[in-house]
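Then we have subunit A:
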Amino acid sequence: MTLVDRDFQGAAGDAGTKDLASVQDTAGAERPLIELRQVSKTFGTVKALQDLEVSIRPGELVTVVGPSGCGKSTLFNILAGLEEPDPGNILRLKGVSSAASDLLGKVSFMPQRDLLLPWRNVIDNAILALEIEGMPRAEARKLAMDMLPEFGLAGFEAQYPNQLSGGMRQRVALMRTFLFKRDLMLLDEPFGALDALTRTMMQRWLLDVWQKHKRTVLFITHDVDEAIFLGDRVLVMTARPGRIKLEQVVELPRPRKANIVTSLEFISLKKTLLEAIEEESMKSFQVAGH
Partner candidate 1 sequence: QDLVNASLRLKWLTQAQFAGFYVALEKGYYKEEGINLTINPGGPNLLTENLVATGADTFGLSGGTDSVFAARDKGLPIVCIGVAHQVTPFVFVSHKDGAVQSVADFKGKTATTWFTGANHVLSAMLSKAGTSPSDVDIQPQQVSVTPFVDKQVDIVTATRYNELYVINERVGKDNLNLFVPEDSGVSFPRDTLIVSEQTATEKPELVTKFLRASVKGWKEAFANEAEAIDIIMKISPTLNRAQQEFMLKEVKTLMTAGKASTDGLFSIDKDAVGSANKLLAEYGVISKPVDLDAAFNASFIESIPAEERRL
Partner candidate 2 sequence: MSASVSSDSLRQFSRGIAGALLVAAVWELCARGLDLPAYVLPSVSSILAGLASDAGSLLAAARFTAAESFTGYAIGCLAGMTAAVLVTMIPSARSVVVPLATAINSVPVVAYSPLVLLWFGIGMASKIVMVAIAVSFTIFLSTIAGLDRVDRKSVDLIRSFGADRFTVLWRLRLPTALPLVIAGMRVSTVRSVIVAIVTEMLGAYGGLGWVIYQAVLQVDFVKVWAAIIVASAISLAFFGAISFVERRYVFWR
C-alpha cells in the first residue's frame, strides 16, 4: 500500500474538472476554498485525528471513506466550527488563517442523522437555518417553497417528519443544508440510513442538484460505490488516528449515468480503493478467533 503525495494542490490540478462550476469562478480557481494542515484532535486519551492534511478547491465534490471511528465526523465537526482541533494546526478559509470557531455559521453542515425537528413541518424544518440567521419567516418560507419541487417534496410542505419516509426526510435535511447558503457544504453520510435502492436514487438526484447549484461539497460515506459515483476525488482515511491514506482522483465524465457503476474505469477505481480500505478495515474490525 502506497501513501500518495499529499500535496492536493498539485494532485487536484490534474483532476478532470471540465464541467465543474469552479471553472467559471475565474479568480478562485486555483486557490483552495479551505485548507487544513497538521490538524490533530485528541479526546482525553483517544487520538481521533493526527496530522491531517486536506485542501478543497471551490466547486469540488470530494468524498471521504474510512473505517468506522476513524475520525470522519470529528473532521466535520472541526470544519463546522463545533470543535477546536489541538493547538499547532493550520486552518485556512479562502487563504485566511482562522480558528475553527470562526467557521461557526460559515459552512452548511448536515450531520449523520437527519435531525429534523419533529414539531416542525417540512417547510419549517427546511427554513430553520434561515430563521436563525434572522430572515423573516414569511420570506424564508417563500424561498423554500420555490425549492420544494426540485427536492421532490412538492405538496409535502405541511407534512411532519413522522409522516415521511426515510428518503424524504433525508431530502428535507438536504434542503435545509442547501438553503443555508455557504461556500462549503459538509454532508456526513447523508444516505447511510437508507436502503440500497433508495440510496441509489438519492445519489443520482444529488448529482443533478449539485451540478445546478454549484456548491463545494465534502461528502462522507461508507460505501465505495457511492464515493466513486459522486466524487471528483475520493479521500481514504486510515484507521484511528485518522490521516489521509490515499487520495484518488475520479476521472469519470459528468454527468454520470447510473450504469457507470458497471463500467471498466469504475471497476478499476473500485478495486484500488477497496484494497486500501480493506487494509484499514482489517485494522479496526476485530473478529476474535476468526
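On how the list was made: all candidates are chains of the complex that A comes from, given by their letters.
Please note the rule applied: contacts are C-beta pairs under 8 Å (C-beta built on N, C-alpha and C of every residue); 3 or more make two chains touch, one makes a residue touch a chain; residues count from 1.
Remember, it's a predicted structure, so these values are computed and weren't measured experimentally.
*Asks:* Which numbered chain among 1 or 2 touches subunit A in this complex, counting any copy?
*Replies:* Looking at which candidate touches subunit A, I get 2.
*Asks:* Write out the stretch or stretches of subunit A touching candidate 2 in their complex.
*Replies:* My answer: residues 77, 80-82, 104-105, 107-109, 111-113, 115, 117-119, 128-129, 131-133, 160-162, 180.
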